[in-house]
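Left out: one protein chain. Kept in place: all the others.
In order of appearance the chains are A and B, and numbering begins at 1 in each one.
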Amino acid sequence: MELCDLTIHELREKLETNEVTAEEVLDSFLRRIEAVEEKVRAYVTITADEARERVSGELKGSLAGIPLAVKDNISTEGIRTTSSSKMLENYIPPYNATVVEKLDEAGAVILGKTNMDEFAMGGTTGFSAFHETRNPWNLEHVPGGSSGGSAAAVAAGEAAAALGSDTGGSIRQPAAFCGLVGLKPTYGTVSRYGLLAYAGSLDQIGPITRDIEDAALLLNVISGHDSRDSSSVRQEQTDYTAFLQEDLSGMRIALPKEYYELDYNPEVKESVLAAVKKMEAEGAIVEEVSLPSIEYSVAIYYILATGEASSSLARYDGVRYGYRSKEAANVTEMFKNTRSEAFGEEVKRRILFGTHVLSAGSYEEYYVKAQKIRTLLIKEFEEIFKNYDLIVTPTTPETAFKAGSITAPLESYKMDAFTVPVNLAGIPAITLPCGFSSANLPIGIQLMGPRFGEGKIIQAAYSLEKLLQLENKRPELEVR
Amino acid sequence: MLEKKDIERLADMASMKISASEADKFAGQLNEILQYVEKIKEVDTEGVMPTLYPVSLENVFREDKVEPSLAREKVLANAPEEKDGQFRVPRIMGE
Partner (left out) sequence: MSREYETIIGLEVHAQLATETKIFCNCSTEFGAEPNQHTCPVCLGLPGTLPVLNKKVVDYAIMAGLALNCTINGYNKFDRKNYFYPDLPKAYQISQNDFPICEDGYIEIDTEEGTKRIGITRIHMEEDAGKLVHEGSIDQATASLVDYNRTGIPLIEIVSAPDIRTPAEARAYLTQLKQILEYLGVSDCNMEEGSLRCDANVSIRPVGQKEFGTKTELKNMNSFRAVERALEYEVERQKKVLAEGGEIIQETRTWDDSLNKTISMRGKEEAADYRYFPDPDLPPLVVDREWVERINASLPELPREKRERFVREYALPEYDAGVLTDTRELADYFEACVAEYSDAKAVSNWIMGDFLRLLKEENLEIAEVKMTPAHLAGMLKLMDEGVISSKIAKTVFEEMFKTGKEPEQIVEEKGLKQISDAGELEEIVLKVIEANPSVVEDIKSGKDKAIGFLVGQVMKETRGKANPGMVNQIIREKIESL
């Protein structure tokens, strides 16, 4: 394995002992990018010059010299931040997101901004206005979305780790599709200041990494109260790496029957259940439970997320930044032409649906109703976590599918069924690879925990990771 | 169920322009989604409070202390059109 195939903690050790220099590490990643990016196309913007400049100076911190990628919906000062949309193709933010500031402070080196579904709406990265990203495990297949670029970059060795964002599964699903670890923290744990909003009550930024230890390291850096984010929670300083213990004894695991009774890819189900069996063998107690409101989670997710999004995306009107249509006799026409020309179809579809559910006459019936069902779902999760430490499910019902194979909107929305309940409940969840399909595509297992229960899920995931020993598997990319 | 004219009204509210064929297509797709989400009506939510915030915070404040604003060049740096330190837009109708 080359330097660019190593984990953060492995690279740190080599850097700290001066076995390698930060320049050598960076070079390895830049060479890999040059070799595979043409096929993978994980990035929107590569900041090679800035990265070289950065490693030429002294870097201090827990991520000193570690090259990372950042999803392109996270604001980076002086570096264009496009959300993979024509609307922001040339938008250069004058400020850094809080998480970017934290990465900087920790000495990390940013390699570039990664591709995504436009404005985080999608599950394939195919809705990017610029280009498609492909799955390093099989270039005919999607990397997942909306953080597909981040996942593909890490899987391909084009970054040691990456930041993604998760509103309905956008970190976990691509991480699962690309055989990686993806963590969506408890809502309020990581500052949203600087994250281009999709749905404020659901969005969270989180790490996509090669193993659990890296995820814990990154979470340490990016988490923490931020006075610029009113939804940011004050917590005691937690060292998430303290939970990197191999110990499953006595862990009470709940398997919601609603996830397992459904009809989907049997290889996924088998692989996940086999992993659960391994955990049981190590002392975990596994029981079946019921989460009846799961049935409605996709429905309420789409109502709430699109409702919020229709409002959050209204600011893109061509006045202050971003795309502006050249044709316009007056400002109203300018708004309409700008938004019609610069938004992709999926974004328009969700904005229209969101506008509908918020409009007078529909608001009570859809939006408020969905908020009430959300309450029921939250209560159901709380009840379960009174008696169990974790809920374990497959991360997705499918492995990475072929690019272009899913065209109907509703069909793709239903694919989010396994991940959206987590965002609705505001709880943390982690995905890690638990196996491979017969087509050699990664299968992800999802561990959900109670609010602020990152410690539990990290410990369980770490233990499972050591049992499965899949973290060093890398896709065989034709490296020129 | 939504008709073409409903989609056109929604597009108008969302400041988007869509063609007649797009309106048709979106109507079909949105109706499919609406049909799917109809099932939420079968859930008994009598006496259930809506969740507005997924985290139990309240009273998050800041102090009334002036801090430097963003330098004007930076404010205008991304402006598609500017004049005299202001953002320039096409005329507003009906004033």
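What we mean here is this: a residue touches a chain if its C-beta (ideal position, glycine included) is under 8 Å from a C-beta of that chain, and two chains touch if they have at least 3 such contacts.
None of these values were measured; they are calculated from a predicted model.
J.: Which one, A:45, A:238, A:359 or A:375, makes contact with the chain that was left out?
T.: Touches the omitted chain: A:359.
J.: Which one touches the absent chain: A:45, A:62, A:230 or A:437?
T.: Missing-chain contact among the listed residues: A:230.
J.: Just one of A:320, A:379 or A:414 touches the chain that is missing; which is it?
T.: Of these options, the touching residue for the absent chain is A:320.
J.: Give me the chain B residues in contact with the hidden chain, please.
T.: Touching the chain left out of view, chain B contributes residues 13, 15, 52-53, 55, 57-67, 69-70, 72, 75-76, 83-95.
J.: Residue-wise, where is chain A in contact with the chain that is not depicted?
T.: 73-75, 81, 83, 88, 91, 93-95, 97, 192-197, 199-201, 227-231, 307-308, 310-311, 314-317, 319-321, 331-332, 335, 355, 358-360, 363, 367
Keep in mind that, in the parts below, only the chains that are shown with their structure count from here on.
J.: List the centre-to-centre spacing of chain A and chain B in whole Å, with centres computed as mean CA coordinates.
T.: 23
J.: State the interface residues of chain A toward chain B in the complex, per the touch definition above.
T.: Touching chain B from chain A are residues 90-92, 94-95, 187-188, 201-202, 227, 230-231, 233, 293, 295-296, 298-300, 302-303, 310, 314, 317-324, 328-337, 339-340, 343, 348-349, 351-353, 355-356, 359, 365-366, 368-376, 378, 408-410, 413, 424-426.
J.: Under the definition above, what is the set of chain B residues touching chain A in their complex?
T.: So the residues of chain B in touch with chain A come to 2, 6-7, 10-11, 13-18, 26, 29-30, 32-33, 36-37, 39-41, 43, 45, 48-55, 57, 60, 62, 70, 74-75, 77-81, 87, 89-93.
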